[in-house]
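Excluded from the complex is one protein chain; the other protein chains are retained at their positions.
Per-chain numbering from 1; labels A, B and C assigned in written order.
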Amino acid sequence: MSRDLWFPSGMTVVLTIVGEALAVGMGKSLFPIAAAEEATIVDEAFQTLTILAIPVFAVVFTFLVYSVLRFRRRGQALEDGSPIHVHRPLVGAWLLVTTGLAVTVMIFPGATGLAKVRSAANLPPDLVVRVEGMQWGWKVIYPDKGVSTSQELVLPVGRRVKVEVISKDVVHSFWVPAFRVKIDAVPGMVTTVSFTPSRVGSYQEDPGFRVQCAELCGTGHTVMVIPVRVVEQEEFERWLVAQSQRT
Amino acid sequence: MAAHPSAIGWVPRPRLFINRVGLWLFILSESFLFGAALSSRYYLQGAERPPEVNQLLGLAITTVLLASSLSAYRAEMSAAHGHLSGLLRNLAATIALGLLFLIGVGVEWHEAFIYFPPADPYGTVFFTTTGLHAFHVLTGVIALSIVLYLGRDGRFTHGNYWGVEGAVKYWHFVDVAWVFIYPTLYLVR
Amino acid sequence: MEQRGLAAALRRGRWVFVALMVLTVVEFILLWLNIPRILFRFLLLVINGVDAGLILYYFMHIAQLWRKEA
Partner (left out) sequence: MAGSSVAKDVGLRALLPLVKGFLFGVVGFLAGSGLVAGVRALMGQDPWKLGPLLVVGYIFGLVGWLLGVGMWDYWVREWFGLSRKEEPSAGWGRFFRFCTDHKVIGVQYLVTFMVVLLLGGLLAVGMRVELMTPGRTIMGPGTYNTLMSLHGILMIAVAVAIIIGGFANFLVPLMIGCEEIAFPRINALSYWLIPPVAVLLLATPLMGGFETGWTAYPPLAVTNPRGELLFLLAFITFGFSSILGGLNFLTTIITLRAPGMTWFRLPIFVWSILAAAMISLTATQFVGFSLLTDVLDRVAGTSFYNSTQGGKPLLFQHLFWFYSHPAVYIMILPAFGIVLEVVSHLARKPLFAYRWVAGSFLGIVGLSFIVWAHHLFTSGMDERLHLPFMVTTELISIPTGMVFLAGLGTLWMGRLQLNTPMLFALGFFFNFLIGGITGIYLADVPTDLHFQDSYFVVSHFHYTIMGGEIFALLAATYYWFPKITGRMFSERLGRLHFWWMFVTYNLTFIPMFWTGLHGMPRRVADYPATLADTNWWVSVFAFLLAASFLVFVWNMVYSWVRGPVASANPWQARTLEWLTSSPPPHGNFPREPEVVGSPYDYGIPGAVHAVVGAAAGASNGE
């Protein structure tokens, strides 16, 4: 009897340690390129959830596999198992642990991560960009600079950007995988998202640098993509000037 | 109503109770439909309401519908006490009041088309909600008419009048729905 | 006997109808009084709740469900 408890418990611990070592060891290599401060928050939340999930998986998995191997029927005759209907302390402990886990993920990384992601939105932005979604393309407008383009989204590195997203026809969604930000473009509404690009990069370097429509919007949904380019402030200024001359 | 004759050794099932539970569950389900319509009104419009809503007509059709509920109740009670002529008279009155209500809604629609057509934000919720309700009134009128037709043949006795009870309960439910629709569309601000 | 039961039931129905009408007219009158919006909405909710309760209890006999008489 005691062996039936100690062996799978030991295996659970081993599996958990291996799993956690893998999760922590692989660390950033698991994630796609992260090019905004918000991306780090999201990735950390992901990592926290993984660290919490591994023991849960390990417990259920080892006890499931152990039961199958240990308690399978041997021989042909049908036998009944032990008539255990319920084990109140176990049910209580299980409820306590699952409730504890649920509350944990609500607070950390849930509420704390949410607060961190929002903190950028509560500060005044360095740059406001207006993005219009339409079937099927994006139009990027820099209202203060009098510049607009449908070719690419260019942003300066290290500056807090506030993107105001609108839609001209149906629901679209503004998603830049490298920034881990997403907000729907809804007709009749202005939705906003704030973030701070943290590294220079471009679509050629990594496809994470793209504005991707994430909400099904019709035939051209798949190709509703424009590249994103994060550049140094001086280059950004030069680009703005070049753009305004072109128009 | 039982589909199969009970085999030997089966306790007969309480058919009336089964029917009642089923009907009440259906009413519960339908109340979610009206809940969806009413919550859409508040989501789209808040509590706003154009001044052209015809208050007197609203009060009038509400009265008609409440009165029809009374006559429906009288019909059911008459059936329960085996009072056939009372049943038929009150059923006919209920159907007539129901039709009067529908005419009232028709007049209202005619006016509303001018002040807030269906493409207008308020018109959207007004026409959808009253249309949904009028459709239920119409089905209720049809159900009551079938009951009236059967009642004339003396199909309902004071121990067996589920047809009357079912149709009347449904009619009352349509009335309850209106009790919430009326202030939502006409009064709230 | 039978007829007396019916008469009592019909009388009860009339009273319920009168109550419903009074509540509706109260709603209607409240509309024209200049009471605060929050209070007005709250009163409407209460009145409608009472309306629905009256119909459910007296007209639709909801109590049949737990008083298994069938």
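One rule holds in what follows: a residue touches a chain if its C-beta (ideal position, glycine included) is under 8 Å from a C-beta of that chain, and two chains touch if they have at least 3 such contacts.
Bear in mind the structure is a predicted one, so any value in this text is a computation, not a measurement.
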(request) Give me the visible chains that the unshown chain touches, in label order. (result) A, B
(message) In the whole complex, not just what's shown, which of A:Ile51, A:Leu127, A:Val186 or A:Leu240 touches the removed chain?
(response) A:Val186
(request) Using the definition of touch stated at the top, determine which of A:Lys28, A:Arg118 or A:Arg238 touches the missing chain. (result) A:Arg118
(request) Can you list, in ascending order, the subunit A residues touching the missing chain? (result) 4, 30-32, 38, 41-42, 45-46, 49, 53, 56-57, 60-61, 63-64, 67-68, 71-73, 78-87, 90-91, 94-95, 98-99, 101-102, 105-106, 109-111, 113-114, 116-118, 169-171, 173, 175, 177-178, 180-184, 186-189, 191, 206-208, 210, 212-223
(message) Counting contacts across the full complex, list the positions on subunit B that touch the omitted chain.
(response) 2-11, 13-14, 17-18, 21-22, 25-26, 28-30, 32-33, 35-37, 40, 43-44, 118-121, 123-124, 127-128, 146, 149-150, 153, 155
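The rule is short, and it goes like this: only the chains that are shown with their structure count from here on.
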(request) Indicate the whole-number Å distance between the mean C-alpha point of subunit B and the mean C-alpha point of subunit C. (result) 16
(message) How many angstrom lie between the centres of subunit A and subunit C, each centre taken as the mean Cα position?
(response) 53
(message) If a residue has to touch 2 or more other chains to count, which residues of subunit A qualify?
(response) none
(request) Spell out the residues on subunit B that touch subunit C in their complex, using ranges where they run on. (result) 14-17, 20-21, 24, 47, 55, 59, 62-63, 66-67, 69-70, 72-74, 77-78, 80-83, 86, 158, 169, 172-173, 175-176, 179-180, 182-183, 187-189
(message) So in the complex, the part of subunit C that touches subunit B is made up of which residues?
(response) 2-3, 5-6, 9-10, 13-14, 16-17, 20-21, 24-25, 27-28, 30-31, 37, 40-41, 44, 47-48, 51-52, 55-56, 58-60, 62, 64-65, 68, 70
